[in-house]
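The block that comes next holds chain A.
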Amino acid sequence: MPEFTSRRGLLFGAAAVSAGAVLTGCTSNESKDSEGDTSGDNKQAVADDKPGKRVTIGFAGPQADHGWLNAINDNAKSRAKKYKDVTLEATEGSNDTAAQIGQVETLINKKVDVLVILPADGKALTQVGLKAMRAGIPVVNLDRIFASAQAYRCWIGGDNYGMGLNAGHYIGEKLKDKKNAKVVELAGLDNLELTKQRTKGFDDALKNYSNIEKVARQAAEFTVESGQSKMSQLLQAQKNFDALWNHDDDQGVGALRAIKQAGRDDFMMVGGAGALSAFEEIKQDRGVLKATVLYPPTMAASAIDLARALGQGKGIGGMAEFEIPASLTLYSAVVDKDNVDQYMPTGFK
Partner candidate 1 sequence: MAPEPPLLTMSGITKSFPGVRALDGVDLRVQAGEVHCLLGQNGAGKSTLIKVLAGAHQPDGGTIAWRGDEVTLRSPIAAMRLGIATIYQELDLVEGLSVAENVFLGHEPTTAGFVVRGRDARAAAGALLKRLGHGEIDPARLVGDLSAAQQQIVSMARALSHEVRLIVMDEPSAALDPDEVDNLFRIVGDLTADGVAVVYISHRLEEIRRIGDRVTVLKDGRAVAVGLPAKETPTRAVIALMTGRNVEYVFPDRPKPPARPPAPVLVVQGLAREGEFEPLDLELRPGEIVGLAGLVGSGRSEILETIYGARKPTRGQVRLEGRVLRPGSVRAAVRAGLGLAPEERKAQGLLMLESVTRNVSVSSMSRFSYGGWVDRGKELRAAREATRELSLRPDNPAVPVRTLSGGNQQKAVLARWLLRGCRVLLLDEPTRGVDVGARAELYTVIRRLADEGLAVLLVSSEVPEVLGLADRVLVLREGRVVHTAPAEDLDEHRVLDLVLASGRHGPEPADLASTGSASTGPASTGPGTTGPGTTDPGTTDPETTDPATTEGSPAS
Partner candidate 2 sequence: MTQPASPARPVTEKSAPADGDPGPWRSLAARVDVRTLSLLGVLAALVVIGGVTEPEAFLDTDNLQLILTQASVIGVVTVGMTFVIISGGIDLSVGAIVALASVWATTVATQDYGFAGILFTAVVVGLGCGLVNGLLIAYGGMVPFIATLAMLASGRGLALEITDGKTQMVTVDGVLKLGERDSYVLGIPPLVLVFAAVTAVGWLLLNRTTFGRRSVAVGGNAEAARLAGIDVRRQRLYLYLLSGLCCGIAAFLLIILAGSGQNTNGNLYELDAIAAAIIGGTLLSGGRGTITGSVLGVLIFTTITNIFALNNLETAVQQIAKGAIIVAAVLVQRRSATT
C-alpha cells in the first residue's frame, strides 16, 4: 500500500512542523515512515494540474439554503471535477449538528483519503474532526473553525473582522473630506459570532476617521425578506446619511429593493460577500451600491486544492515551506467599479 505509506509520511512531517500530538497512534510505523519523510523533505513536490495519484476527498458541508453556501458547494464540486485524479464524496448538506456528525463518521468509515469539512457549528463538530485525524485522515477545516487545532490539519477561511475593517476603510476614504459624515450599518444575524466580528472590524476602521459617526445599526437575517424589512425601517429612521455598509449581498437584494421603494439615492452603499448580482450592480454603476467586500466562496475550491495536495503528499506552490500551512486566512478584498471585471467570474448567484 504505497499510497497509504506516503500519506502517513506526509502527516508525520506535518506533525513535526506543528508540534502536534496528532500522530501518537502511528508510532509503530515510525522507522519506515521516517525514511519516506527524509526523501520527501528534500524535494517535496508542489501540487499542479497534472494528474497524480488518485485521491478520494470526502466533503461535508451545511445545507445550502443561502447563496453563499450554495456557492461553496458549487466551487468545491467544480474544482474536484477539474482534476482527473480526484474523486469527491460529497454528503447531503445538513444544518443539523447530529446529522452532520453522522455524515462525517460515514466518510471516515468509508476510509476517504482527505476530509473537507464546513461544519454547521464549528464547536460541535470538533470531536468528529479529532476522530478523523486520529484515524489518520487529514482534515481541511473550511471557514467555521473547530474548537481545537488538533481537529484539523489545515484551516482555510474568510476574515470577518477584515471584512468589516476593509469596508470601514473604503467608506472612510470616500468620506474623509466630508464634515460630520454619517454612516449606517445593516448587519447580519446578530446571534452569530461572525456578525459581531464584522461589526467590530467596521467600528475599528471608522475610529481612524474622526469626521464619521455611525448613527444606526440594525440586524437582518441574511435573507432578502429581512433585508427589505430592516432596511426600510432604517431608511425611515435616518432621513439622511452618507454611507451604508451591508454585511451580506443576499440580504442586500432586499435592502436595495427597500432603497428603491423609498426612492432614496443620497448615499453610497457597500456590500459584503461578493454575489454576482452585486457585482453587476457595481459594474452598471447606476444605483447606490458602489462596492462590496469579499468573503470569497472560492475558498471551497482552494480547500479542494489543499486536500488534493495533502492526499498526494505534495506542498503548494509559491511558498518556501514544503508543507501546507496549518491555517490560511483569506483577504477580504474590496471590489468596486475599477476591479469588478476581474472578480465577475467568482460572483455567486
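Keep this in mind: contacts are C-beta pairs under 8 Å (C-beta built on N, C-alpha and C of every residue); 3 or more make two chains touch, one makes a residue touch a chain; residues count from 1.
Here is how the candidates were picked: all candidates are chains of the complex that A comes from, given by their letters.
If you're wondering where the values come from, they're calculated on a predicted model, not measured in any experiment.
K.L.:
Pick out the one candidate among 1 or 2 that is in contact with chain A within this complex.
P.N.:
Looking at which candidate touches chain A, I get 2.
K.L.:
For the complex, which residues does chain A have touching candidate 2?
P.N.:
63-67, 69-70, 190-191, 215-219, 221-226, 228-230, 232-234, 236-237, 239, 250, 253-254, 257, 260-263, 275, 277, 349
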